[in-house]
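A selection of the complex's chains, in situ.
Each chain gets a letter, A, B, C and D, in the order it is written, and its residues are counted from 1.
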């Protein structure tokens, strides 16, 4: 299977920023471990802080890959344009959040992209990504 | 590990009701398969349509089990009393939904119980329960 | 025809409680008269103050009876779980209210169960039940 | 008994418009059958697309007839002026809707005229009118 993890704004600070909330490891370190767990699958990784670049990437992979794991960060709650991109592409998408968004401010309780995803996994820390990969198997 | 799956109202109709939404198999059939996949763990199952009985069960297991997998059905969106029970107990709880609740009516987008759960998994059909079990391992 | 009248919370107080609003006769007295008017039909009666028991009863009768006449009382306005039960069963349901709910407080103007009923009859006092029976004939 | 059925805007298109929603027969055809069912009662019929003409008719009949059966169509949800007319007259009024307004758009869930009616019947197709007549007997 050909899968891609797409991370949105500020997730490049993982391991640097608010460690009590997001954990101590950078995503790169975690990603290496993750790919080792699924040696028979092809898992890529992409990160951008720019909304439109995430849309570009979704267009690029969204008609040929087997699955997309999307943590759109703050854009989850504000980007109708990413939601439209998800509605336009063919590849199934799983929404992932490191924290339980329902324990945070109200603005994070509403997801614009969720209606266009197959499913959603949130609150399991960085392990959320692994569960998302398993959901495709 | 000692885990329990608690299903809320109308989930006893699984396999009978709205099959295009919830699938064709009864939960009992699925539960049997699920336990076979995790032979080293002790997984129980409980279902009730009565809000207060779900609270009773949460009190009973919530100080000794290792994990609770809760699909509270419609009570997810209306029961502050179950939310209070979750806040009172010690065992970590994972919220599960068979369907992607964000694709359904607006009243189902708000979860009263989510802020008191560790994490949330929704939209993967009946497979959501398996992912929830894995999240505890 | 096999019909059932299901009464929700506090309707067991009919004839005792707020008589200027609900009338002086108990439902049992009225029910006897009602069945006499429709000798060729089989009409049952069930009452419970417990939301989940009403759901249980709906599951029990909802795949074999010809019609359900439901006065869910206050649960009309708060129970998404009963609404889900109505969506799941096959028997057509008619919603009944003794009083005109639009003359009462605002919270009673919104019915969660109405979208899952065939039709709705309200405001004719206890005679509302008879009109509901006639709607099935 | 002297009764009148008053139909509001667009109901003159019955049998022509959206047949899957409102049925195939014109109201005139149905009205003829209805009067035959109640040979001992005097039932009239009036239709107008003009809000103020409906008010005029309510003033005309509202102090002498025994009952008014009102399907105000879209004016149900927007006409405070008709609501005022109902509050001003003496004849009891029963609100009727062909469709279950709770299954339709949100703007149709709120009735301005309901608080000034004795009772309400909706969702039984064109048969709703017959049930309304019976409610007066």
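Observations
One rule holds in what follows: a residue touches a chain if its C-beta (ideal position, glycine included) is under 8 Å from a C-beta of that chain, and two chains touch if they have at least 3 such contacts.
Here the structure is a predicted model, which is why all the values come from computation and not from measurement.
Number of identical chains making up the complete complex in this structure, 4 of which are shown: 12.
The rule is simple: only the chains that are shown with their structure count from here on.
Ranked by distance of CA centroids from chain A, the top chain is D. More than half of the residue-numbered contact pairs at C-D reappear in one of the options A-B or B-C, namely A-B.
Work out the mean CA point of chain A and of chain B, and you get 24 Å between them.
Between chain B and chain C the centroid-to-centroid distance comes to 30 Å (mean Cα coordinates, whole Å). Touching of two or more other chains is recorded for no residue of chain B. For chain C in complex with chain D, the touching residues are 100, 102-103, 109-111, 114-115, 117-124, 127-128, 131, 134-135.
Contacts from chain C toward chain B in the complex involve residues 50-53, 55-56, 59, 63, 78-81, 83-85, 87-89, 112.
For chain B in complex with chain C, the touching residues are 8-10, 12-13, 16-18, 48-53, 73-75, 77-78, 107.
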